[in-house]
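Before I ask anything, here is the structure I am working with.
Excluded from the complex is one protein chain; the other protein chains are retained at their positions.
Just so it is clear, A, B and C label the chains in written order, and each chain counts residues from 1 on its own.
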Amino acid sequence: MGDIEAVKPFPDSEEMEISFGPQHPATHGVLRVMVKLDGERIVDAKPIIGYLHRGTEKIFERETYNGAIPHTDRMDYTAAATNNQGLVGAVERMMGITVPPRASYIRMILAELQRIASHIIWLGTHALDIGAQSPFFYTFEEREKILDLYEEYCGARLTLNAMRVGGQPYDLPEGWAARCKTFVDQFPARIAEWERLLTTNRIWKLRTVGVGVISAESAIEWGLTGPPLRGSGVNWDIRKVFPYDHYDEVEFEIPIGAHGDTYDRYLVRMEEMRQSVRIVQQCLARLPEGPVMAKVPKVIKPPKGEIYFSVEGPKGELGYYVVSDGGANPYRLHVRPSCFINLQALPEMVRGQLVADLIAVIGTLDIVLGEIDR
Amino acid sequence: MSFWGFLASVVPVELAQGLGVTGRFFFKRKATIQYPEVKLLPKERFRGMFGFSEERCIVCHSCAKACPIDIIHIADHFEEVEVEGKKRKKKVLDRYDIDVKRCMFCGLCEEACPTKPVAIWLTTRSYETAAYERNEHLYFNKERLQSWDGVRAYPGVVTPAKGQMPNDPTGGSGEPER
Amino acid sequence: MTEQDNPTAPAETPPQAPAAPKAPWEEKPVTPVLRDARDHALVKEIAAVLPGVVLEAVEFAGQVTATVACARIAEVCRTCKERLGYSFLVDLTAVDWQERPQGRFDVIYWMHRFSDSRRLRLKVNVADGVEVPSVTGVWKVANWMEREVFDMFGIYFSGHPNLERILTWEGFNGHPLRKDFPIEGIDTGAAVYPDVYPPGGGPVAGGEGE
Partner (left out) sequence: MANPWVLFLLVPLVKIVVILGVVILLAAYLSFFERKILAYMQIRIGPNRVGPRGWLQPIADALKLFVKEDILPSRAEKFVYMLGPVLVTAPALVVFSVIPFGTGFKLFGAEVTPYLTDVNIGILFILGVSSVGVYGIILGGWASNNKFSLMGGLRSAAQLVSYEVPMGLSVVTVLLMASSLSLVKIVEAQRNSGVWFVFPGFIAFFIYFVCGVAETNRNPFDLPEAESELVAGFHTEYSGMKFAFYFLAEYANMVVISSIATVLFLGGWLPPFPNWLAGVWAAPVFTWIPTVIWNAGWFLVKMFAFLFVYIWFRGTFPRYRFDQLMALGWKVFIPVSLVNLMAVAFGVLLIGGSR
């Protein structure tokens, strides 16, 4: 009969090594995880990345500062607005440019809508990974509305390229604010609908409570940021700690979890969407009149120096480390990719759990391979 | 555990609640758009296929410089032209090619264009830009950028030949219909 | 240590955000200047616990950079974490200054502490081929960051548990973020188009083939 060795690579142990990905329905792109299994239990997991490496940081070095912005769209392609926000913020701080308040508020609106859109994708795919199909479609219906708003504002739906050094390239179109308000006003009801489907569902709880637990100390040690860190109970949000744009003027709360498990991270993200709605509503109410672009030189040449500026992306702290030699191109433009660093904790979080939990944990880390591999 | 807590843990109320949510969606209006028959109209600012106007172009190369991935290729030469009796040197466009297959539709070329109205724009409200062959069909020279031969027309698409301006309020083809 | 309720704004310039936009945006930008920061509070703290370790300190746009000796970086980081409370390594990266006399690379450590929300950047100058002590023993998060720096710059970290390439494949020839690496890329001989590229070389990571 057939050769049993083929399916059992370790003849003298019960362990089986299995390669999840790079083409696998639940690895969110091209993540590959080499998993060592003892039956269904995970002995060890080793993420292998780099399948989507495009050398973005190398490309940055040949671009002008504004020309680098479209490339940042393509890192975390589910959250292009926050990516743009980080880069332009870094360069503006380097040059000492103050952004007109209207532009700043527009940025906040775009970024918070983007956070909602990104969390929406996360929710849909995470639920799909755990086996609930329908939330995927419900969430994407809402996301379409956000993308429509983006399309109306900047002409693109996914890779926005919607911010420039010194302000915003366009003002809001006629009626945009009203349409945005309509969207954010109806959105909490939709969140409640999804929560009715999942939050108290006993199967959902069985699959998420106590899965992928990471303690607060461990989370800091592994450098987690964003919802994974907050889910572990660390009150840490760049928007509060180092407020950029006008985040110090709007009211919002930072949801934190208590147990550091997948369920807490789920609750944190759901609450973050509501807080984002709050922020957008306040921004729309406060939106000042005025120009959207500061006076910036045609060729952007930051002074010699280095700066690190980070924004709270949907996935965590998204940092840009810009080194300028005084020229029109960045000498070095490094990105602190939140997903890359969050993914590093994957083996820690899944060790000793079951195969199904691996999928849940990959989902809860909310990784985007475009940003991990850059 | 109290009696009601126990009962709630045994009777799957929340599962029924979930079934209720999906059951309600069963009767809701569907979000599907039957694409080839029904076509969504892009918004005013939608960045689609390029439009180009040779008359407006002053051959300043700004777009080519602004392009992050260098897909705009421009060649020019100087020509003596008689303008109002004076002899002037004028730049004349030899070649204006866009390698659209690599384009990422960031719109920086349109922003960089100094002429008013701009000589290159992406707000043509077209999105059916796919082609079967990438090297020939997606490499646009200046004639093709202006004429758009062979582009399938759908309501709302405005070819450069129709003379649409990027910020033309009439949009060249009237009000969009959905 | 993990619960920090209200990160109050420090008395000096906060590391990132400048003060609220008082200046009108029509004005000429106020360009930050690079200035010496040897007497900055954050630098003094380090100098107090590890005298003589800071070779140079500069401040730019409210961010303090302290340059320390390459050989002592692991020790400095450990002290920073354990005695000064920098429990969070935000970022670790490198910069290639190709022709610089005092060593080709800068390795950058960007640390954060939760108690007062301050950030400090440590920097070491490394010559090509010199090993940098790994800080994976200090912060676990440094593991992949150092692997990435190794992959992209070819800087070796001594004491790293698993110094492998991470974004490019095992066997890739060259370090892409070095300034002398061509931006067009190199012919890796990867068998992407077997009729164009002859077999040999190419990706080997993970696949043993038949």
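Rule of thumb we're sticking to: a contact is a pair of C-beta atoms (placed from the backbone, for glycine too) under 8 Å apart; a residue touches a chain by one contact, two chains touch by 3 or more.
Worth saying up front: this structure is predicted, and the values here are computed from it rather than measured.
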**Asked** Looking at the whole complex, which visible chains does the left-out chain touch?
**Response** A, B
**Prompt:** Which of A:40, A:174 or A:253 touches the chain that is not shown?
**Reply:** A:40
**Item:** Among A:24, A:46 or A:240, the residue in touch with the chain that has been omitted
**Value:** A:24
**Message:** Tell me which of B:19, B:58, B:75 or B:92 is the one touching the absent chain.
**Reply:** B:19
**Request:** Identify the residues of subunit A touching the omitted chain, counting contacts across the whole complex.
**Result:** 1-3, 6-7, 16, 18, 24-26, 40, 127-134, 136-138, 141, 197-198, 201, 203-204, 206-207, 354-359
**Item:** Positions on subunit B contacted by the hidden chain, ascending
**Value:** 15, 18-19, 21-23, 25-26, 28-32, 34
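The working rule: only the chains that are shown with their structure count from here on.
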**Prompt:** So what's the Cα centroid distance for subunit B and subunit C, whole Å?
**Reply:** 39
**Message:** Please tell me the distance, in whole Å, between the geometric centres of subunit A and subunit B computed from their C-alpha atoms.
**Reply:** 26
**Asked** Multi-chain contacts in subunit A: which residues touch at least two other chains?
**Response** none
**Asked** Going by the touch rule set out above, which residues of subunit C reach two or more other chains?
**Response** none
**Message:** Using the touch definition from the top, list the residues of subunit C that touch subunit A in their complex.
**Reply:** 1-5, 7, 14-18, 20-21, 23-34, 60-61, 63, 65, 87-91, 93, 95-96, 108, 110, 114, 117, 119, 121, 139-141, 143-145, 148, 152, 165-169, 176-177, 181, 183, 185, 205-206
**Asked** Which bits of subunit B are touching subunit A when the two form their complex?
**Response** 12, 14-15, 17-18, 20-22, 25, 31, 42-47, 66-68, 104-108, 111, 122-123
**Item:** Residue ranges of subunit A touching subunit C (in the complex, touch as defined)
**Value:** 19, 32, 34, 48-50, 53, 55, 57-59, 61-62, 93-101, 104, 167, 216-217, 220-223, 232-236, 240-244, 248, 291, 294-296, 303-310, 317, 319, 321, 323, 331-332, 334, 336, 340-341, 344, 373-374
